[in-house]
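The complex appears here minus one protein chain, its other protein chains still in place.
Moving on, here comes subunit A:
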Amino acid sequence: MSAEPDGPEDRLRRLTTIWSRALYPVTSTSATRAEFEDRLLPLAGRLSGLLRARGFDAAGARAVGAALVEAHCTDPEALTRTLDCVDAYLVLYCGADDPQDELRLRSSRLQHAMAAGYAQALRERTLAEQEAIAQAALRAQGVVAQALHASEARFRAVFEGAAIGIGIADLDGTILQVNGALLRMFGLTDQALRGRRVQDWTHPEDAPQTWRLYDELVSGDREHYHLEKAFNRPDGTVLWTNLTVSLLRDADGEPQYQLALMEDTTERRLLNLRLRYEATHDALTGLPNRTLFFERLEKALGAGEGQRFGLCYLDLDGFKTVNDSLGHAAGDRLLVEVADRLQSCATAPGEMVARLGGDEFVALTTGPGTERTVDELAERIMNALVTPISVDGRDLMVRGSLGIVEGPAGERTAAEVLRSADITMYRAKSAGGNRFELADPEADARAITRHGLTTALPTALERGEFFIEYQPLVHLGDGSVRGAEALVRWLHPQHGVLGPDRFIPLAEHTGLIVPLGRWVLEESIRQARAWRERHGTEPGAGPLRINVNLSPCQLGHPRLVQDTVEILERAGVTPDALCLEVTESALIGADDDLLKPLRRLSEMGVDIALDDFGTGYSNLANLRRLPVNVLKLDRSFTQGMQQFPADPVDLKIVEGIVSLAHSLDLAVTVEGVETGAQAEQLRILGCDTAQGWYYARPGPPERLHDLALVDATG
């Protein structure tokens, strides 16, 4: 802008610059100084005009004052500075040549009007802005309140509609608000509940920590807790709940309320109790069952030092007869009565009676003094059974066999204790019943071994734990080895080598004897072939024969003949290499069906020896029709010949038997020859072959080979 130096425009600009410089520091404008000055320039121009106008224009001056407010000069200091500036410079820069007195008067009046205009505008702006912000706050609050209202309505709906009980109490425990679900759970009205105190709800079944947790929560030391709690309902019933209590704090974190959420678990709890009862009790007698008994027994066995247990295992004698003759219903009634009587025997703390199943019951006593109490318990039980039980109008005598186990806790497992009790009970039973027996470790061990061997037998065969030893059979005439008896042994992993007397009866019992016998036959025949291949060509050595024992079970087996033939053929061994030994007792009363396979084998050339001859009540006349080639005299006949001179009666008997055998064309073998005198005596009596320790103990097949060689060369 090109203003004439010191012309009116230049003077006006200079006035504006002074004004702006004074005003800018107290404005809030975001405009630059230059922009601000540009804004003031027209105002200065107006003031200049007003100064020199013919009449005084108060409105015009007021407008200038108001314009300052519009330029964001809202600090009253801006007015002071403006008036100072106008007062000092307006007349000076804009007065021209007009009379100074009039100009000063006019300036003064203009300032009054400007001040009034500024004040008016500032007041209006302030009011407008206050109004605006207040309105904004109100609207914002309205929005929030609306949202809050909606949210409160939602929360109320949640609170009221919730299936779980909700209650709010203050920190003193006074209940402030509860929902419908909670009222229904408690069976109370809102009025009855409101204002009551949480602490009034103690219950005898409260867990020990219940009220400690409560105290911690209301004192602000705990944010929440969770437990199962019972409450008394006004109708006398008990409400069980799953209770969660939380501490509610205000915005500053100060504890304010407690919030309880509760779920009614009464039904579930009852159901659980019932299921638990059913799972642990016998449906017929109502006594604890095996499950509960084991739990209790395990607890007793896990008790601390000094604690003991005593257990009575009862099995009724002859219960099966009752069941079979009077029917199961009667049997059941008998069991119920027995259960009731037993129950009355074990009423002291730490005692219990359970039914394990069938007619088996157990009674348990625990504590430090069970050595005494278990005997008393057993006495009570036996006494309880003395009085006959009336079932369907009959008085039934009830007897029982009782096995007692007593001992300190912490040594045995429940299963071991029960097995011991079971074994002991069987001892009582096999001793005639109607008695009790005390557990005995040795008896237990025997029974346990027997049981263990029986269960281990099948795998023993698979694992090849059996082996065969051979005992030579020696010709009494020339002392040559004529054959050997195969004797099976079991190399048990724990018990070592076991003789046939330990396991053959078990194998007979379980039927394992058939595969075991077949294996023995195969092995023995294989060995016989080996010997024949070795000695067959040697001069003077007769063919070696193998003796294999046949058990009664094998004898009756339909595949006996077929299996034997197959084994012989497969080995390429002639039947005369085999002698099957059958005990006398197995053939007592044998009919033709049983003898037929033996006869077939005998016809083929297999020798049949009658083992243990003289121990059974054999019908000598019967010998004639038996397909037998050899008699093996039992060792009892030869025992009397061990000393010198020999028992003459024994001599006579043996002589008679030999004579009878020979007349029937049977060879005679004697067992148990232990001395040379014995051997000599038997030779004189005419026995054909012998076996016994005098010649050799049973041993591995190589030993027999050596023996045969000695025999051949010697």
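Basically, a contact is a pair of C-beta atoms (placed from the backbone, for glycine too) under 8 Å apart; a residue touches a chain by one contact, two chains touch by 3 or more; residues count from 1.
In this text, contacts and distances are computed from a predicted model.
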| remark: Out of "SAM-dependent methyltransferase", "PTS fructose transporter subunit IIC", "2-oxoisovalerate dehydrogenase subunit beta" or "Spermidine/putrescine import ATP-binding protein PotA", the chain not pictured bears the UniProt name "SAM-dependent methyltransferase"
| field | Listed residues A:Ala137, A:Leu284 or A:Leu664, member touching the removed chain | value | A:Ala137
| field | Hidden partner chain, touching residue among A:Thr126, A:Thr237 or A:Ser636 | value | A:Thr126
| remark: subunit A positions in touch with the non-displayed chain are 25, 27-34, 72, 74-75, 125-126, 129-130, 132-133, 135-137, 139-141, 143-145, 147-148, 150-151, 154
